[in-house]
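Every protein chain except one is present and positioned as in the full complex.
Going in written order, the chains are labelled A and B, and every chain counts its residues from 1.
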Amino acid sequence: MQISTLRRQCRPFAAAKQRVHRSPVIPSAAVPATSASTQVFDYTQIEIETKPGIALFDITPQIRQRVQQLGVTEGFVNVLSRHTTTAVAINEYETRLLDDVRQFLRKLAPASDPYLHNDLHLREAPADWPGGWEAWAAQEPENAHSHLLSMLLGNSETVPVSKGQLCIGTWQSVMLVELDGPRKRTVGIQVVGTTQQQQQQQQQ
Amino acid sequence: MQISTLRRQCRPFAAAKQRVHRSPVIPSAAVPATSASTQVFDYTQIEIETKPGIALFDITPQIRQRVQQLGVTEGFVNVLSRHTTTAVAINEYETRLLDDVRQFLRKLAPASDPYLHNDLHLREAPADWPGGWEAWAAQEPENAHSHLLSMLLGNSETVPVSKGQLCIGTWQSVMLVELDGPRKRTVGIQVVGTTQQQQQQQQQ
Partner (left out) sequence: MQISTLRRQCRPFAAAKQRVHRSPVIPSAAVPATSASTQVFDYTQIEIETKPGIALFDITPQIRQRVQQLGVTEGFVNVLSRHTTTAVAINEYETRLLDDVRQFLRKLAPASDPYLHNDLHLREAPADWPGGWEAWAAQEPENAHSHLLSMLLGNSETVPVSKGQLCIGTWQSVMLVELDGPRKRTVGIQVVGTTQQQQQQQQQ
């Protein structure tokens, strides 16, 4: 085993192999040259209308765009799946692989297996649910398998940003994994870091 | 697929459906109005006495309380499982679902399967173990399955904080997953961010 540590910049997107699903990098010249040094804690949410069952959505372009808009040069992005039947994953956004993922997850936690969470008649509705238990049960999906897969896949990923670039690898995409669609979903995107101006100030 | 980006605040806890297991949000007025701007890096540990086998513990109230105590308005929380047979997960803390999780994990990596790590007679004790190999083997559990599940579930999650609120969704809880209890466990909770005072200063 050989491990060597080397300091170097993120592979710039321009040098990476072209991927159809990636948006181009907008030069960070959008940041006014006169702005004071700023530490950024920017929280936004991406809204996605998902497809039925298990479905994956590449949200890398939105993340990259937000980093560029803010002009963050050194920092990172916290990505949070905000639902109990979704997850966040990083992998290759290749059509046939996405179908493999769907099949694999369906086998790993089959929807048809017996789950206690799906016995709606044995569960209580939240105390303040409008219309009471009947109304709650009428809209409550039998989706225990989706919860289990959400826990396995995980709900947060953190991606470093360096020299203004997301530090993911050439073939990596950040994805929302819908495990019980279709629904309207939100993903939390938090960009933390410093702008180019602040970095320059420190170097002077 | 429709993806739209919108900037908005975290859903405030008050607006979320009432959950019994969540502690109320303490207004951040606890922060003295005269305090100087502060960047917070606060590391604490939560101590939990766990239950036998696989067991899940909602630690969201403790995390939320710490964020409020510190008066952090924009930032995030790093949650770290500090043991090799525990994990951190985010999902719905619903009684029957928790039993589904236990059953699912027990099937996924059965304790009764053969594992090399459980052949204590073929392993060495740490060089400085008091009492030597005998004493080490006497206390060493056969828990390879717990290690495997810990790796699958993952050991860290990062949750953004915005406008003083944890940005998890309405039904989400942050949980310690005990995979080889009962034990006394610690979870690392790191709150990073800025206080309201600093935010206000920047806006002036």
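In this section, a contact is a pair of C-beta atoms (placed from the backbone, for glycine too) under 8 Å apart; a residue touches a chain by one contact, two chains touch by 3 or more.
Keep in mind that what you see is a predicted model, and the values were worked out from it rather than measured.
A.B. asks: Could you please point out the chain B residues that touch the chain left off the display?
C.D. replies: Chain B touches the chain not shown through residues 38-39, 41, 43-51, 57, 59, 62, 65-66, 78, 80-84, 109, 115-117, 119, 122-123, 126-129, 144, 147-148, 150-152, 154-156, 158, 186, 188, 190, 192.
A.B. asks: Which parts of chain A face the unshown chain closely enough to count as touching?
C.D. replies: Against the missing chain, chain A presents residues 1-10, 17-20, 39, 74-76, 89-92, 94, 96-97, 99-101, 104, 152-154, 157-160, 162, 167-169, 171-172, 193-194, 202.
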